[in-house]
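Notes to accompany the following structure.
With one protein chain held back, the other chains of the complex are shown just where they sit.
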Amino acid sequence: MTAFILRRLLQMIPLTLGITVVLFAVIQAAPGGPEGALLESGRFIDPEVIEAYRERLGVDQPVHVQYARWLGAALQGDLGVSFSTTRPVSEMILERLPATVELMGTAFLLAALVAVGLGLVSAVRQYSWIDNLGTGISFLGLAMPVFWFALILQLVFGVWLGWLPVSGTETVGASSFADHALHLVLPAVVLSFRYIAGWSRYLRSSLLDALSADYIRTARAKGLSEKWVVGFHGMRNALIPLISIMALNLAGLVSGAVITETVFAWPGIGRMFVQAMFARDYPLLMGILLLGSVMVVVFNLVADIVYGLLDPRIRYE
Amino acid sequence: MSTREAWSSSGTGEPLLRVRDLVTRFHTHGGVVHAVNGVGFELRDGESLALVGESGSGKSVTALSVLGLVPRPGRIEGGEIRYQDRDLRALRPKEWQEVRGREIGMVFQDPMTSLNPVLTIGRQITEVLRWHLRMGRNEARDRAVELLELVGIPSPERRLDEYPHQFSGGQRQRILIAIALAAEPRVLIADEPTTALDVTIQAQIVELIKGLQQRLGMAILWITHDLALVAGMVDRVAVMYAGQVVEEAPVGELFRAPRHPYTRALLRSMPTMGERDERLPAIPGKPPVLHAPPAACPFAPRCAFAGEECRTAVPTLDTVSTGHRVACFRWEEAGRE
Partner (left out) sequence: MSDAASARAPGVWTRLTRHRLAAPSVAVLAILTAACMAAPLLAPYEFDAIDLTSIRRPPSPGHWMGTDDLGRDLFTRVLYGGRISILIGLLAAVVGTGLGTLVGSVAGFFGGRLDGVLMRLTDIAYSIPTLPLLIVLAAFAQASPGLMAVVIGLLSWMSTARVIRGEVLGIRERAYVEAARNVGVPTARLLGRHVIPNAMGAIVVSATLAVGNAIVLESSLSFLGLGVQPPIPTWGNMLMDAQSTMASRPWLTIFPGMAILIVVLAVNFLGDGLRDALDPSGGAE
């Protein structure tokens, strides 16, 4: 197992390097490069400050040197200085990270719970109304733009019914744990929806596969209760691939958070990303994009490890 | 039908398991498949009976029917299945749990896929012990070690925590036998437990089950296409063809004086021990897949003795001598040849 993890870790290195090359190329592709963006941002007038930035970006060096400097700094946690606030990017990201993690974590748990329940019932009661509901959700989850779903929920639950707050993290002047939790409901539902759709169908089909397997017949012939046969023998097998997919998708929640946080004014990294985009704050954009990409790579590894830990056939091979 | 007649038997006392007029059908998109058409047999305490037939003869479906495990879209649509004084067809799920594993154990065809790949074999054995015999964790574990010893798995304590893929096919079948016998059932159904195994392993498994029966005294219903394999260990043989029992006799009598033309062909073409060919080269043609209940003797198209009545009526299973029954209009002519 240790050798397996080590090998995967080694494989991550070229992948991560490749990603940094692409991201760096994207900055360079900007009209005028990072320098142009810097001047255009208009925040800096003092020639000395601008010169300091130019120095820092190394704009008078060849491109590969610039890349090496950028990468070297990034490896040390220095993602540059924001054009819009003149604060270190890493500091700004760390500041907003908790809100995003909170939203992502809630959405992840919600999606996992609902998807497992829905997938289980859909498989056991094939073609029942719950199964059909699951099918409907899965198609909607893929076809419905996240932002529109968010808008509709705001309209229905915020404006028409008035049950739930539609933006921010708390009611000014009336903040409490319950108030905060209420603010979390709509963004978490929106962010989890697509994953509920995907995961529940995935579990349904992998559980149906498992339930038609010979070992399930053996389990039934043992005289075990149907609940135990499905819930333990079937689910134990069906959940293994699902859990690794969940780990894989966790990284994708970052992308989803961009729109969800923006629509619900949730003060996390996703919203900051959109704000950075409008401010043409390249160091901040790149920092967040790099974080998102590295998360994808890391969660890929996590997914593999989880699979290896859960499936004995892989562990011992 | 003849199965309603008085039963003759070679065993003693009341039958433990009694199947009568069993009808099991599969409602597929391509139409109804009549897999089992009025099968009947009895199994007494400690007795062993072989259900023999080619693939597609309905023998496995019969076995699955007994335990209520016929897969969809199959359904038991007629007949009676009795275990002691229980009507198995009328059991509720809760009652099935008391019969399966506890009263009737079953071993399946393919040991490679019949064990749960993500659970240790210890877990899969102790599960039965804890469920049926209400054993505690340690007690169950000790008993599982004994069971593995019983079925001939070396160093069982160590291997208890291993997973199915770490065992060979023959070992897995031994483990499945241990699982089936864990709760000490009075009946063991063995559904072609050696088919998927190597020739030498086949004989070992047969010997193992034979030995276990002598020690534990359970009754065995052995499902096989290979008469030679079980000839030395069963008391009686019921030969199946197209979802029906066509001949039933004590094993010695069947070999000595087979009456049904199909049985005779089966014996003539008897593969040498272990050969895995399921076809019968001695009889031209192959067993039919029935899309309607049989209206004639289903073997007639392949039978050298078939006459007019064979093509217009279904022969009943009639007693020809003590404990020997045949479903054939012309068994006397066939026997003279």
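Letters A and B mark the chains in the order given here, with residues in each chain numbered from 1 onward.
Convention: a residue touches a chain if its C-beta (ideal position, glycine included) is under 8 Å from a C-beta of that chain, and two chains touch if they have at least 3 such contacts.
Here the structure is a predicted model, which means the values were calculated and not measured.
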Open item on the list: Going by the stated contact criterion, tell me the shown chains that border the hidden chain.
Closed with: A
Open item on the list: With the missing chain put back, one of A:Leu224, A:Leu285 or A:Val306 would touch it. Which one?
Closed with: A:Leu285
Task: Residue of A:Tyr53, A:Trp70, A:Tyr215 or A:Phe273 touching the missing chain in the full complex - done: A:Phe273
- [ ] Pick out which of A:Leu71, A:Ala213 or A:Val297 touches the chain that's been left out of the picture.
- [x] A:Val297
TODO: For the chain that got dropped from the picture, name the residues of chain A it touches.
DONE: 14-15, 18-19, 22-23, 26, 29-31, 139-140, 142-148, 151-152, 154-155, 159, 251-252, 254-255, 258-259, 262-263, 273-274, 277-278, 280, 285-286, 288-289, 292-293, 296-297, 300
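In this section, only the chains that are shown with their structure count from here on.
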TODO: Starting from the mean Cα coordinates of chain A and chain B, work out the distance between those two points in Å.
DONE: 54
Task: In the complex, chain A residues that touch chain B - done: 212-215, 217-226, 233, 236-237, 240, 310-313, 316
Task: chain A contact footprint on chain B (complex, rising order) - done: 67, 69, 71, 93, 96-102, 105-106, 108, 110, 113-120, 127-128, 131-132, 163, 165-166, 176, 179-180, 183
